[in-house]
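Please read through the structure below; I'll follow up with questions.
Every protein chain of the complex appears in place save one, which is left out.
Letters A, B and C mark the chains as written, and numbering starts fresh at 1 in each.
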């Protein structure tokens, strides 16, 4: 059966598997003290044009979000996020479980409404100044996903505006890049990796959904911040065989592989989008990345489900459902052809 | 200066102070193993008509909300509350700090919109069933304040509807009664203490704002639940001189003192309300309890502030502010007369 | 019945009760923004000869230990304490519940073995340097009780040695002063309050056991540290009627009342000690403070228990029990006379 329900169904890019096989019986030091990890970190720094940035290689997205936020927040500090943000709705309360409030913000198609955010921050400051900050959760981090959970992208101007808001209100800007490659390689993207890196304080280069078997590479671009290794260990996230992460990111960051395969997913996503539009489907949210959302009559869902695995994203109206289809680094043109025949 | 900004400015009812003085140098056993606490608990059970209910005497409101919710929730379970609820906005993230998400719900004048809540619970169940409950925060407690933070009251019918929703969705109903007396003694209240006790799983009888120097009496009416003493100790809330709490609640629960002084506050609040209406002020939220909210032109605020301590609750519009005035168990008719002359 | 089982059985010094009665119906601003609290803080700073020290007024001991340590520790940092220290054995795991390990150290009569501590810190550093600090709990605070839970006192020389160890290993020195007055006024004490304040980073002046109804005054003597008010609120420890704490400490710190009543307890404790020795009892631990420990044959315990409330501290050997008797600020000479007749 065709499967397009998410972008983490395959294993890893064959180049990674080849290298894994080559070094499988080589003995490596543990916990990231291996040459692959060092090489991967050097390449990530180079790609970000930040030669001294702290880089941490972690296993998965919820783990990464939790550890980064736990490192950045203290006591009654909280994190601002789109109401539809991954940390607010799909991580089982992981942020709260490490003691911090997610402060949900109105969002459209996954993107935080920046006018509202600006007013909200001003209003909070007025209220807190009047009553006393100690009674409130104090926002300290602004969390945004790039691309968002709805496939949309913030523009460079929007990111710069967020940076300015963060500076004004003493917030750290944390970019969840679980699908970073699919954002950066989108034709709609108007920002480069080094530019994005400079605008935020912490971000990560997602591997799990973009060619790696697993792995997220956190880049701390603000030199005054750190993600302590002791915290990573304590959270059970310091992989004994850290070289597995190093080798994967070293491979992905060599000769632009990460970006090339991301572009492949975007190319197929755009073919899918064009095909859906040609068939008269109504798209939802203008996603320029690898997740495509469209409106499907409910009475056609059962037949489709016999041929294609997809994601019933949410009810759209009484008679329609919002369906999500994802491409990935591994999606082939032939798979999209077959998919379009089923739709 | 006249002060009406909150209901916890005075010490305690003189009857409590008299008893404190009488027994001040008597040696009592610690941690609640004293005769006053035992007597207070017996009287609370009697007033609730629940002879076997677990009763815990704690010091303050945020402490109580945190401990009760920590006792009732596990792992990825969360608590539904009005977006304006105390635990969501005024406790500095205390609930999240013990690991649990507050799930804010739309509310009007402090009261949760029950139609929305009913739809929301149904929609969550549908979504969780489809995707897998492990990815989500699972609501396990419904928290409501009685009266609410806006002075309003749920009717018996509304409480019964919440009970039915809790039963259907396996939620515990927890009533924050920090101002319980001011709710029960309101002319608008159509429920008795024993009836309220039976409808919820846990509630508390607020003392700090209703005649006690400090203290909140938690009543666990659902016999399958418990607030462990070990949790209370661990949270630094097991008062060494627990008899201070026992003696206060024993006094308040004797001969209906708690209810008599609550009624006094309501009587003065209604006089204040009538006076405000007579002067042409626009009231906000129809509060039938001890907190009165009204709309004040901004240009009159400075002059008022010279004579009266009040609470700038929030901006109302560009030119007006929502002002809160509170009566308490200690408010006299003469104080209200003076206040009305200033308005 | 005579009761000597602990030092927190009475209410408060009559001078406090008088002032409470005087101001009971005065309306005070909440959360410590009242004149009594400001005055108390000024007097505490003066007594410590630290005019700029941060002072926080909290309710009880476990609450205070938890909040101070939560403020001082991060992630994989822990607190060194005597194995017999209050935080290690009598606080229901409160420190661990806020995420931090108590690292128990060998102790004699309640005092940490400093030779062992010095070797232990050196050994830890060697091990951590070799393997990597991220795998371990990193000690960051040294917690000591003054007096200890066994009534003993560290000498000035011992405190200076601890200070030097803390400086060498980048530790904060935190002194639990739940019974501080009984330590400072002991004839065996060779350090003054200002000297103690200068040697440590944080300490507290215990009120609950020394004349107050309740209350502990935390003094942060290291100007680089802080106990955030937002943390206090979040932990449910920001008393709404903070003026209750202010008024109590203002009274105790006026004209040396705190020290005078502490001395009274010591005087009676020394009379008790002399009486016990005169009767041939074997004392345990050479306590020069208000807690006296002695060895009692088990077969005499039931008769004693009919007349006197005491604390079965621990089994001493097969046929004897270690008994604790405490005096307090309220203990009278006549009470000691009666007690000695029962022994």
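Keep in mind that, in the parts below, contacts are C-beta pairs under 8 Å (C-beta built on N, C-alpha and C of every residue); 3 or more make two chains touch, one makes a residue touch a chain.
Predicted model, so just to flag it, every value in this text is computed and none were measured.
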Which residue of C:2, C:23, C:42 or C:89 touches the chain not shown here: C:89
Option from B:228, B:256 or B:297 whose C-beta touches the chain left out: B:228
Touch with the omitted chain, as defined above, among C:40, C:112 or C:137: C:137
Touching residues (missing chain, whole complex) on subunit C: 75-76, 78, 89-93, 95-102, 104, 127, 130, 134-137, 312, 314
For subunit B, the residues touching the chain missing from this view: 31, 70-71, 74-76, 132-136, 138, 228-234, 238
Touching residues on subunit A - with respect to the absent chain: 3, 6, 8-12, 14, 17, 20-21, 23-30, 59-67, 91-94, 97, 208-209, 213-214, 230, 233-241, 244, 309, 330
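Methods note: only the chains that are shown with their structure count from here on.
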Whole-Å separation of chain centres (CA-atom averages), subunit A against subunit B: 41
Computed distance of Cα centres, subunit C from subunit A, in Å: 50
Where subunit C touches two or more other chains, by residue: 230, 233-234, 238
